[in-house]
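Written out below as structure tokens is the structure these notes cover.
Excluded from the complex is one protein chain; the other protein chains are retained at their positions.
Lettered A, B, C, D, E, F and G in written order, each chain numbered from 1.
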Amino acid sequence: LRKGFPEVVYCEGKTPQQAAEILIRLAETTDASVMGTRSGVEVYHLVAQMRPEFQYDEQARMVYLKRQASPPVGHVVVLAAGTSDLPVAREAVLTLELMGACTTLIVDVGVAGLHRLLEHLDTIYAARVLVVVAGMEGALASVVGGLVDRPVVAVPTSVGYGSHFGGLAPLLSMLNACASGIGTVNIDNGFGAGYLAALINQLGEST
Amino acid sequence: LRKGFPEVVYCEGKTPQQAAEILIRLAETTDASVMGTRSGVEVYHLVAQMRPEFQYDEQARMVYLKRQASPPVGHVVVLAAGTSDLPVAREAVLTLELMGACTTLIVDVGVAGLHRLLEHLDTIYAARVLVVVAGMEGALASVVGGLVDRPVVAVPTSVGYGSHFGGLAPLLSMLNACASGIGTVNIDNGFGAGYLAALINQLGEST
Amino acid sequence: LRKGFPEVVYCEGKTPQQAAEILIRLAETTDASVMGTRSGVEVYHLVAQMRPEFQYDEQARMVYLKRQASPPVGHVVVLAAGTSDLPVAREAVLTLELMGACTTLIVDVGVAGLHRLLEHLDTIYAARVLVVVAGMEGALASVVGGLVDRPVVAVPTSVGYGSHFGGLAPLLSMLNACASGIGTVNIDNGFGAGYLAALINQLGEST
Amino acid sequence: LRKGFPEVVYCEGKTPQQAAEILIRLAETTDASVMGTRSGVEVYHLVAQMRPEFQYDEQARMVYLKRQASPPVGHVVVLAAGTSDLPVAREAVLTLELMGACTTLIVDVGVAGLHRLLEHLDTIYAARVLVVVAGMEGALASVVGGLVDRPVVAVPTSVGYGSHFGGLAPLLSMLNACASGIGTVNIDNGFGAGYLAALINQLGEST
Amino acid sequence: LRKGFPEVVYCEGKTPQQAAEILIRLAETTDASVMGTRSGVEVYHLVAQMRPEFQYDEQARMVYLKRQASPPVGHVVVLAAGTSDLPVAREAVLTLELMGACTTLIVDVGVAGLHRLLEHLDTIYAARVLVVVAGMEGALASVVGGLVDRPVVAVPTSVGYGSHFGGLAPLLSMLNACASGIGTVNIDNGFGAGYLAALINQLGEST
Amino acid sequence: LRKGFPEVVYCEGKTPQQAAEILIRLAETTDASVMGTRSGVEVYHLVAQMRPEFQYDEQARMVYLKRQASPPVGHVVVLAAGTSDLPVAREAVLTLELMGACTTLIVDVGVAGLHRLLEHLDTIYAARVLVVVAGMEGALASVVGGLVDRPVVAVPTSVGYGSHFGGLAPLLSMLNACASGIGTVNIDNGFGAGYLAALINQLGEST
Amino acid sequence: LRKGFPEVVYCEGKTPQQAAEILIRLAETTDASVMGTRSGVEVYHLVAQMRPEFQYDEQARMVYLKRQASPPVGHVVVLAAGTSDLPVAREAVLTLELMGACTTLIVDVGVAGLHRLLEHLDTIYAARVLVVVAGMEGALASVVGGLVDRPVVAVPTSVGYGSHFGGLAPLLSMLNACASGIGTVNIDNGFGAGYLAALINQLGEST
Partner (left out) sequence: LRKGFPEVVYCEGKTPQQAAEILIRLAETTDASVMGTRSGVEVYHLVAQMRPEFQYDEQARMVYLKRQASPPVGHVVVLAAGTSDLPVAREAVLTLELMGACTTLIVDVGVAGLHRLLEHLDTIYAARVLVVVAGMEGALASVVGGLVDRPVVAVPTSVGYGSHFGGLAPLLSMLNACASGIGTVNIDNGFGAGYLAALINQLGEST
């Protein structure tokens, strides 16, 4: 079942010991890649003592063991509006890579500087699927969705303040986007966006 | 550009005359399919006087002219939790068909009667993409998302009352689904769900 | 005081008789322009019986008497994302004209079709002040704000459905815009936007 | 009055000294069981110095003195969707036990893995009352409610992030459940759920 | 399965024809009682033409066919705070009766007139289960919950205005009630409250 | 002006130095009582070094200098639903005393234990004005409001969790109270409640 | 009990027949004044057939029978920000008069035209209690509260649009007013404001 899919552990709300234990057990009982999201570095330290082949990404707060052999397929372009959106974008990128998708990350292309976005038009047009990560007002999803005829996965982030209400502003923005072809995931859910985009990207491969 | 895509008119907030006029002009100036969403039957009557080849779907409240020649491809399964969700589901189905997707509609499979859902497991597993349309608490998205390893497009509907707050309950439910691989669109946005699912479904065709 | 400013009556919540009476009295006791916002056509009919020089704009739902002699000054560009935003945009335009501003209206430049917006770059760059009227996710304010170094007045509209919550989505969007130089007014408040833009535009005149 | 009911102290917002004092006084002035909810371990340490027969449950954050002699009656099944919901579930279980209910706890049966839930069908069907503890989207309540013809007490938890809004998502989900026979308590209110379920369970005993 | 339970049709969002058809089919294919909630009188007229043994309750907006033979059991007391809460209370009462519960309805016992409530103390103490129906601030649930050691099912109603927000005020009130033993159902959900109370009441019978 | 009124400093958001300085200056430049609300003990320490006649109330978090000579007048009864509401109640009491009102504090009279409230009926009936302080669902305001024909000032507190939303539940409860004669102040605003009650109480004195 | 207080019927949600019946019965069984709030004119017509001494106020939507003999006492000043707030203000005034308070109504004193408010300073300073009725942003309550050292009863109205959210804006404004001595009632609750103000006003009379 779910061949080639990584095993995923959501580490938030688990003690480092609990998280590490599950990750190691999964590494031993399956031959899939293993990933722990929302994980502090202590989880990694515990895991690495037993299994030094695990890696840790500080920005994405992900501990993972990459195992797949086959080369990455397709092309998923992940766009992050600002540098503050990078942790979420990076979580998406890592998830995509662990699920076998060829991935390009483009940062700092918020709509307030449209020219910076338009410089990447070729890469954007070449994508099979796109992931748009944006806080503030989340307008990037609409603009990108209007540029392409490909599925866009939109991730609102909690980057903002005041009437941002912890990500509510870009969440509503993305759900109400005037461009078609956009599916939205939960605020800050880089993992979920990467997972969905990987499933979509996979469809482009003939089986 | 956007070869094979239908031209779409959002009729809400336009007079029947305005809507009809745009639909007819699009039918004349392009050779794509033409569809008008959220359209009353008066729009259809106006359009049909000039262009009798247009059709009207009362449940989906859609007026449309289907033009594509090539047979439908792939397989999108649309699941509606209850009969009250049918208008939204039907809007998704019609959009999918106008965009060339082979589509199956399954109705009345709310999670309160799990056996009714599980009777359709074969169809569900055979889908390339799934659209889940649900009001009330919107739990169907999570259950279906847990059953398949395919992209799921979730559409919350405004079917409910009281603390449903016009679709807010299933919207939050779908955004927080414990299953992975789900992208959510706006409340009652059957068109948007169909459009996104069609884009995804299309990726399964080799070009 | 307030030389050259029109007298304004908010007609909502008043009977046509009450509204008409106030409008006529203002026309008689002042020599300013007189305008009634959110006014049904019955108000106009009552007013016009007594004062045929009044005019009525059905789209803006405004009844008004234009009196100023001096030619319009400056340049305010009003951009409406979609045709459904036109009533609000038109209310802004009429207000601007009654307050002596030279005004250009650009419609149907939603960000899902960026090229349509960019076709108007010259007009946009030539503006002294800009008013952006947008429903759905309201992303147009951010994009326009990023293009210009001029004050932008943003007006969210109630055009949308579902998680739009009557204009909340574009309102939050505009308040959280990643571009600087944007001031937001209440949902559907075309009058308020026009008034503020006219005050700003006026500053560009040497006194 | 309220024969056989435990005395309950809500420790949040009290100093450890205050809480300990009340618990000890209740232990001395009544012959009922005594329980302190939402209590840190310091309360226990203070209480145990005077009354070593008190116990402490770290997960449930409950300090308690179990006194009833009669064997537990009936059968309440407590289901927790994920391991992160365990503290709330455990608070319910302990409350049930102190109120004399025979209780079974089933964990990690979230609807994303339906098979894990269905493995417990026999236990579920054997229950007199059920308590469903779930965060995320709270869909478990609907699914369980659909499986049984027994009263279900639903407890939304604050486990989640983003548009979860501290438990609002599963709360609305449970209130809008498409299955009948579900009563909902406050977010994270394991005690309240246990208390209500114990009252219901008690009705199954002939008096 | 579900022996002795009525068949239930939720008529809102169905045409009278659709609703009537389902009700008649259920009357013919099962030997259970049949009830249609949220039903206009036209549904009844259509049903009664074919099946004159159906009845209609205008206040509860329920069309139903009562079939059970065995006498009602137990005792459920339904309390309605004000006369405006009667439609919801009546929906609960009818549901309870169709599910075989012996039911007493007490009206106009809002907490602003405590003496009126306390006049009914004997009946209240005699109940096996209680249903509290209240709009405004919904305080009745807390007061009743404090008086009894029996399960209380609380139903907030949409009776109120302003900051009542369609029932949100009593809903939050009931979820946060300082008395224990209260389970809450959706706003105006008299059917759901009756259903849950009937399930609980049934437990008091020895099987 | 405002003869006999204390000078009030809101210390939140000021450094202890800033707060202390203003308090001392007021003590020196006026002959009124001086009070600092929401003040940590450090403010008191700083003030007391210079002006040892200042006092500090830890529960109310108030530093104050009581100066009025005339004996307290009238009778304000402050009722606190639970012990966790005491800080807010105490802030009200101290404010009342500094404004010259004769005040009685009654604690732990939540509506879940109606008998405890009714034991104080004589005191309650003897009040000229009443202040009701309650968290959770805030039902105490309705019950007290129903008992008396005197003005009631209601203060919702942030005591609660989950769907309490930081005091929103009792705030809405109090605003929607089914009893008449209740005025509500902001969540946790013990000072505001005391101030308003003191103004009302004062009216009972003939001038 | 409640000597001199009118009997009050809340007519919303009652049929004209029901409302009329209760009003007439109260007129016959008590010798107090009788008032029906939120009442359509049909109620009046039904009542007046039997009891022609009843009166009807169309603006306040109140049907009433005024009976008290003693002259009005004290002085309550009711301020309405705009003419659209008049229905609510008038409901307050009528309630005050039926409860024996001497009342002055001041209209059209919104804070955008401060001079119009300040023209009434003498009347404002002469008040024993004040009622402030305001929609839009409700700032009038703060300004009036700052001018006087008397109790202020604030009534937010639903007059506004967009982000007004049916009165939420002025409600929050009044609850957060930077002036002290303000108690707030529910949105549009002119009756409640009048009732509370009358109770306060009454205290100024020596008994």
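Structural remarks
FYI, a contact is a pair of C-beta atoms (placed from the backbone, for glycine too) under 8 Å apart; a residue touches a chain by one contact, two chains touch by 3 or more.
All values derive from a computational prediction rather than experimental measurement.
Contacts of the undisplayed chain with the visible chains, over the whole complex, involve A, C, F, G. Across F:Ser39, F:Thr103 or F:Asn189, the residue that sits in touch with the chain not pictured is F:Asn189. In the complete complex, the residue from G:Gly74, G:Gly110 or G:Gly204 that touches the missing chain is G:Gly110.
Within the full complex, the residue among G:Val47, G:Ala81 or G:Val185 touching the omitted chain is G:Ala81. Touching residues on subunit G toward the chain that is not drawn are 81-82, 110-114, 136-139, 142-143, 145-147, 160, 162-165, 168-170, 172-180. Residues of subunit A in contact with the chain left out of this view: 83-84, 159, 161-164. Residues of subunit F that touch the chain left out of the display are 12-14, 18, 156, 158, 166-168, 171, 186-189.
Criterion: only the chains that are shown with their structure count from here on.
A comparison of the B-E and E-F interfaces places the larger number of contacting C-beta pairs at E-F.
Between the Cα centres of subunit C and subunit F there is a gap of 47 Å. The distance from the centre of subunit F to the centre of subunit G, each centre being the mean of the chain's C-alpha atoms, comes to 26 Å. Spacing of subunit B relative to subunit G, judged by their CA centroids, is 51 angstrom. For subunit E, residues touching at least two other chains, in rising order: 162-164, 168, 171, 175-176, 180, 186. Taken pairwise by the contact criterion, the protein chains fit none of the simple patterns, being neither a path, a ring, a star nor fully connected.
Here the touching chains pair up as A-B, A-C, A-D, B-C, B-D, B-E, C-G, D-E, D-F, E-F, E-G, F-G.
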